[in-house]
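One protein chain is absent from this view; the other protein chains keep their places.
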Amino acid sequence: MTVSAIEFSRLGPPKLRLYAMRCGACGTLQPWWEHHHCYACGGSDLSEEELAGGGVLTNYTVVYYPPRDFLGQEPYVVGHITMDEGVLMPAPVVGVAPDDVEVGTRVRSTLRRMKLGHEGDIYYSQKFVVDDERTPTPGPAEG
Amino acid sequence: MGEIIRYGAYLPRYRAPLGEIQRFYGRPGRPRAKALCTPALDEDPLTMAYEAAAAALEGAEAPGALIAVSQSPPFGLRKLSATLARALGLPEVVPLDVGGHPGAALDALALAGALTAGGSPPALVVASDHLVSHDERVADTLSAGGAAAFLVGGSGGFARLGPSARASREVYDVWRLGTEPEPRYRLEVLFDAYGSTSAEALAALEAATERPTSAYAAVCASQPHPQALRALGRAGVGAEQLEGTSFVGEIGNLGAASVGLALALGLDRASPGDHLLALGYGAGEAIAQDVEVTAEPPAIAAAAQIAGEAIDLSTYYRWTRGRQAEPH
Partner (left out) sequence: MRVGVLGIGKTPHKIQHGKSLRDLVVEAGRGALADAGVEPADIQALYVGNVGSVGFNYENSTGLMSAHHLGVVPAGAVRVEAACGTGAWALHLGCVAILSGLYDTVMVLGAEKMNDLATVEGTSIIAQAADSKEEYFSGLTFPSGVALTARKYMQTYNLTEEDLAHTSVKNHHYGARNPYAHLRFECTVEEVMRSAKVADPLKLYEVCPMTDAGSALVLCREEILRDQPDKPQVYVTATQMATGTWYAASDTLADAHALLAAPAQRAYEMAGVSADDIDVAEIYNSFAIQEPLGVEALGFAEQGEGWKGAADGSTWIDGKVAVNLSGGLLCKGHPLGATGSTQAVDVVEQLRGTAPPDMQRPDAEVGISACRGGPGAVGAIHVYQRLEGGE
């Protein structure tokens, strides 16, 4: 997936921090790419809100056949992470074996390279790592 | 001048089998490190710097300046410090890039101490490198990557940056022409140059402080190669002073981040009253920096990151060939 220099400049600087979009009309927080339109209420007044970076893995898959930009990193975990602010973000979860994550694992965002643009620009964005300090350990079995 | 308030370190988790790598490339000799600390494909000196810096800044006062040290920034002609500052959410800091030799993190600490005198906000020093090996180059055998960060302020720290001494000579031990990708070196002068410039800086520091080298609780040194550490022995550094701060034999050469990780390891083990000696050298330079620990360090257990997770030769090849096939 390549982007022309024109589109790169239109997209703005690389995504070095984690944002979501807050709807000014209904207050719904949606993943930061919903720039134009609130999916909940149809409103068009959205503004960026920075996220703290912590969340829980509420779904995930493990990719064995990557797209070109991820060649060499497979198998890797891509999760649906419900951020503490309530919004759902898809993102890779790195630094952990696929068998060691499960629904409920706590994760935190960090900076990683995503891909090399064909103009020699580097796309950085957020991936997630397991948040060891805050992943709850299983309690005693019930019953 | 300057006190260390907080610090952080980041080592990528993957360890590549150096013995197999050498056999694959046909390099003779016993492997000089057990493994190479290898950044994953989605890591680079910016992302590693981010990890170390975020750890050092957690719960701390926002810095007024950010000094980045790297011999392998992702971009040339651009400031690593500026992009790092944006990634950390610090748009107001003064971003500075400092470099030129493997011990430049100590230049950065001195600069940070000077910047924060007289009540200015603290300055964050971040050293991050990923040396990417090229075949058949003995000097690159131990190529690895990592990062370390230090928050330096005028007061409120647990360790004081004391006197320092420098040696500098025009010698072609390791260098590179302009922007060419591969370092050049002369084996016959390399370790001698490391050892003699270090000896000169150590002697000068001893003269300035009246504290013999042997009196330091630990020596936290650049370590491009185990042989370089042995050369320090001839300059008056005892083996026990290097014991808790040596890692090149475990994980390889972290370039400009090596002296930073060594200092972090030393601080983790230090007690109030200890003096540590930070020693950065290479490329004809040597800096010896006295660090006096005045309070219990907020230890970060940097040593726990050394073990890591083994990767196989095919993964190492895929990741390093990938980096060499494309600009990085």
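Letters A and B mark the chains in the order given here, with residues in each chain numbered from 1 onward.
Assume a contact is a pair of C-beta atoms (placed from the backbone, for glycine too) under 8 Å apart; a residue touches a chain by one contact, two chains touch by 3 or more.
Worth saying up front: this structure is predicted, and the values here are computed from it rather than measured.
Asker: Could you tell me which shown chains are touched by the chain that is not displayed?
Answerer: Within the full complex, the chain not displayed touches A.
Asker: Which residue, A:56, A:96, A:114 or A:130, contacts the hidden chain when the whole complex is considered?
Answerer: Here the residue in touch with the unshown chain is A:114.
Asker: Which of A:27, A:42 or A:90 sits in contact with the chain that's absent?
Answerer: The single option touching the absent chain is A:90.
Asker: In the whole complex, what residues of chain A lie against the chain that is missing from view?
Answerer: Counting only chain A, the missing chain is touched by 1, 11, 30-33, 39, 59-71, 73, 75-76, 78, 80, 88-92, 98, 103, 114-115, 123, 125.
As a working rule, only the chains that are shown with their structure count from here on.
Asker: How big is the gap, in whole Å, between where the Cα atoms of chain A centre and where those of chain B centre?
Answerer: 31
Asker: What residues on chain B touch chain A, complex-wise?
Answerer: Against chain A, chain B makes touches at 13, 40-44, 46-47, 50-51, 54, 74-75, 83, 86-87, 89, 318-319, 322, 326-328.
Asker: Mind pulling up the chain A residues that touch chain B in the complex?
Answerer: 13, 16-17, 50, 71-73, 92, 94-95, 110-114, 116, 120, 122, 124, 127
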